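With one protein chain removed, the remaining protein chains of the complex are shown where they sit.
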Amino acid sequence: MKLEAPSSPSAVAVPNRIEGWAKVTGQALYADDVAWPNMAYGYLVRSPHAHARIVSVDLEAARSMPGVLAVLAGPGSTAPYGIMPSNQDEHALATGKVTYFGEPLLAIAAETLRTARAAARAVRVAYEPLAPVLKTGSQQKAAPQVREDAGDGNLHKAVDLEFGDVAAGLREAQFTRTDEFFFQGNNHLALEPHAVTAFWQPDGQLVLESSTQVPHYVQRSLARALGLPEHQIRVMVPTLGGGFGGKSELFPHEVAAALLSRSCGRPVRITLSREDVFYTHRGRHPVEMKVATGFDRQHRLQAMSFESRLDGGAYSSYGIASTYYTGALQPTTYQIGAYRFHGERWFTTKPPCGPKRGHGTTQPRALLEVHMDRVARDLGLDPIELRREILQPPFSVTVNQLDITTSGLAECLDAVERMSGWKERRGRLGKGRGLGFACSSYLSGAGLPIYWNPLPHSGARIAIGRDGGVQVACGITDIGQGANTVLAILAARSLGVALGRVRVTSADTGTTPVDLGSYSSRVTLMAGNALLTAAERMLDLLRQAAARHWQVPAQEIARDGEDFAVLGRDERAAWTEVARWAEADFGPLVTAGGYTPAPPRGRHKGSGVGPSPAYSFSACIAEVEVDELDGRLQVQRLYVAHDPGTPLNPQSVEGQIRGGVVMGLGEVLMEAQAFNPDGRHRGPHLLGYRIPTMLDVPEIEIAVVGQPDPNGPLGAKEVGQGPLNPVIPAVLNAVQDAVGIELHETPVTPDRILRALDAKRRRGNAR
Amino acid sequence: MMPLRPLSLTTPSRPEETVAALAAEGAAVLAGGSDLIPGLAWEIPTCDTLVSLAGLDALRRIETEEDGRLRIGAMATLADIVRHPLIRVGYPALADAAQAVGSPELRAQGTLGGNVCLGTRCRFRNQPPLWREALAPCWQSGGEVCHAAPAKETCVAILSGDTVPALVALRAEAEIWGRRPRRLPIEEIYTGDGTHHLHIAPGEFLAALRLPAAPPRAAFRKWRTRASIDFPEANAAVSAVWRDGAWREPVVVVSAVGPAPIRVQAAESLLDGSAWSEERILAAGDLARRAVHPYDNGQLNVAGRQIAVRGLVVRALGDMEMERREPVL
Partner (left out) sequence: MAESVMRLRVNGREHHLVVSDEATLLEVLREQLHLHGTKDGCAVGSCGTCTVWLDGVPRLSCVTLAKTVEGRDVVTIEGLAGWWGRERPGEGAAAFHPLQTAAVEAGAVQCGFCTPGMLMAGAALLRDTPAPGREEIREALSGHLCRCTGYEQIIHAVELAAGRMGEATPDEA
């Protein structure tokens, strides 16, 4: 099956977003919009130092201000918490010392936000500044300890993997090359800043409405942080204004809102400012990387050694997973004879880094694809041809023990090559213009949960009401990617009913079965499979009821549209009628399904990161023009191919591809979560941290390719993250093609291009 | 949403009331507000009274005076400038510069006067309050240090109005109202000190810009990361009169690299009295590059901003020479 999507959205006939009408009329309520009766406003006092000892805190003046309801100092949480079971190192509010600029240490609740802010000005905190720690590895020299609870030195974690004999592979290679690269960190920049309303009710139940991608993890971590039984906490997610990984764990403002609510007996809202979001961060790690490869005479990739050093910021967050991910997915695209990976994550006094769209795979993919391009250049080969010979085939096992099922990678290469006119146009575009290629792959959900357990990764429940309506309940969060709509589509298709019958309830730990959350591109595959199981069970009940009613064997029950009928007989009944028969027979109609991925093949330490039920594949060709006078890197057109298995909702598939591609474009052209030497963010606002506007985005031509995957619901794989990854190296490679400068870091801003061109000119003049 | 700190707003309807209100301690001019309000949100300006010019209807008008000069009221919005037929036809470099400011919404709100008088910007000062809380106060904040240029004795924050170089190149005149209204060439309203960057005293305000009846030809260029929203990291405008087979009286002005616009006189000398060959244009660009010394107070790096100035001037000169050879109209 070839699923060639048209490049113009107009030709796509699709089911629309089920919540679309609410979002276009202003009716959709986001976390900062939900108004609770008698609500108070919370505010966090944050550190104005990157690294300092807290000498004293005086809260009296603030506490005595009229309208102030509560002023709390740290730690707030009764036990440290953290998303990774092995790294429980966070508290709601800093005590003892602060370890990044903007770290919260006090929480205030007041009648109004004005009063809360005034109270924040009235608290007195004395700090003893310490030297900031901004570099990693040996560049740290005699740096002070960032985390005093984390052993000696600032190395958070070092990991090593080796498959086969890499040293021998490199030694015996016909051709070797080494490249280094620094990938700058960046922020998710969801348009909606995080917000939460917490109400610690008088009956002891704690209810949160929070902008989170992971209500289950928030409930779980909060229970630990507050010493409460999990069932006393209910986490709900209102309409969520984008996540991209930035709302994927418990945050200080969520804990603080709960504590403030307990103190003042009222619901408390905390909304982060845009500045706060940059301090809360958990964005893409800055990574220094080095790759060495060895090729044999036939240009087969004999050996690869990959090293990465992550600048983690002040806390662990997802860091261990992030570190492993920088070495996990290189082999999913290329057959590698022997593969070695060394990864390190370092603590620094910066806002903690975490997962962002492409989690940990984006940075190494940038270097790997730039490296492959340079290898091809050195060998005098077409960069696409070089890759074509070594692609990891479908239904195969990678060198690092990952099971690949379907792969549309070869088709992705073909598609972008054809769409861009690569063969005819490359090298013939004229001065300052160039084409660059890259490809990549990504997970459709992680094979293992973040905390070990034998339970389903996703659960879904279907109920059919007496009204004939289909109620789907699942713990997933629609972060804007269209998850609720996909579930509605799957429910409608699997039950054979109109989309309008289906109502989806999600993201509420109090009413929906657990789904681990909207991260690692897992929702469509995992929740979709869980839902299909529930739907099969439901259909079975309905068939049984119909068979009993008509007194025929169940296998003679057929469907005609929504109706049920008997094969070869003139009997038929409407959906709702059959549902009522079934309710009469079995009681209220409820079925459930769960999904747990097959256990991963690898048994080595670190084998938990990388396995997935299915991998998506992508390729990109960037067409650029570099203006040598003003340094502007004009990306004129992007050609993108992606293999998402079966595209369940073509409109959403297209939207996810475009959104991911443009996010990648922002990362390579302009985005940087960068810091001054004193640890201050260079510009924690949208003029200092710039993302592309409509005028900065070129035409993007898209091909959707691939086969239905046996592990995906109706054959679907992921699309939310993968298409971002190839864009960055494709642009970097195109710049080299256009003006012959090798770039060694992101982002490629016009000032950097001018400097590089100037240096190149001077080298030229010197010769 | 974080509310602004308390302040009072007054909207006089007569110039003398405006002058009186502005003479008071802690008073500041509110024009369009598209830059002042964000500043207040970050608690940067220290004013406690805003004196709005919106009550002075005359300040919104764009009209030709008896001597043929074009008089643009300071409260004309940048969007007004962009779409005004007399400006589009007679002073297109100004329309281009106004179009380069911010976004459509910001141009609908921001005024020409506001853009000319725009507070200087610096990445060590134009930051939210927490960012500045534990930072030693800089010259502009009443302290004695410049974080961008520690060796400097004054503030080197960036003059960030895009219309400024265009107005300089067009030889505009500023009309200041106060107890003694006065007019002066626009260049002369900039002090060169980022702290008090305008020669406009308390009790005075910019009321209008006046453009010559027969303006020179001019061109404007802007350099920044994105094609919208961003302030300039450097900008430039050039102008000259084509007479008797040669360019005469050229003006080359570079801005957004310091607290005041910079006239590149060496380039002007080079360009005076000839047609502009490619070599001459490139040489003028090199002179412009050498004439500016940006500090590390913008979003993009110093070396890049300096090199970019060359490209801006070359492009602007090229625009003029090309149009002379093949007029658009």
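So that you can tell them apart, the chains are marked A and B in the order they are listed, and the count of residues begins at 1 in each.
The definition used in the following text is that a contact is a pair of C-beta atoms (placed from the backbone, for glycine too) under 8 Å apart; a residue touches a chain by one contact, two chains touch by 3 or more.
Not measured: the values here are computed from a predicted model.
Interchain touches from the omitted chain, evaluated on the whole complex, reach A, B. Of the options B:Ser8, B:Thr64 or B:Ser269, the residue whose C-beta touches the omitted chain is B:Ser8.
Contact with the chain that does not appear here is found for just one residue of A:Arg274, A:Arg388, A:Arg572 or A:Arg637, A:Arg274. Per the touch definition above, the residue from A:Val662, A:Val719 or A:Ala738 contacting the chain not shown is A:Val662. The missing chain lies against subunit A, touching residues 8-10, 12, 14, 16-17, 19-30, 32-33, 35, 188-193, 239-242, 244, 273-274, 479-482, 651-652, 654-655, 657-663, 685-687, 691, 693-695, 697, 700. For subunit B, the list of residues touching the undisplayed chain reads 1-9, 11, 30, 33-34, 37-38, 40-42, 50, 52, 54, 102-106, 108-109, 227-229.
Everything below uses one rule, namely that only the chains that are shown with their structure count from here on.
Per-chain CA centroids place subunit A at a distance of 42 Å from subunit B. Listing the residues of subunit A that touch subunit B in their complex gives 46, 48-49, 102, 113-114, 117, 127, 129, 271, 273, 275, 627, 629-631, 669-670, 680-688, 690, 692-696, 749-755, 758.
Per the touch definition, subunit B reaches subunit A in the complex via residues 1-3, 103, 123, 126-128, 130-131, 133-135, 223, 225-231, 233, 299-301, 303-305, 307-308, 310-312, 314-315.
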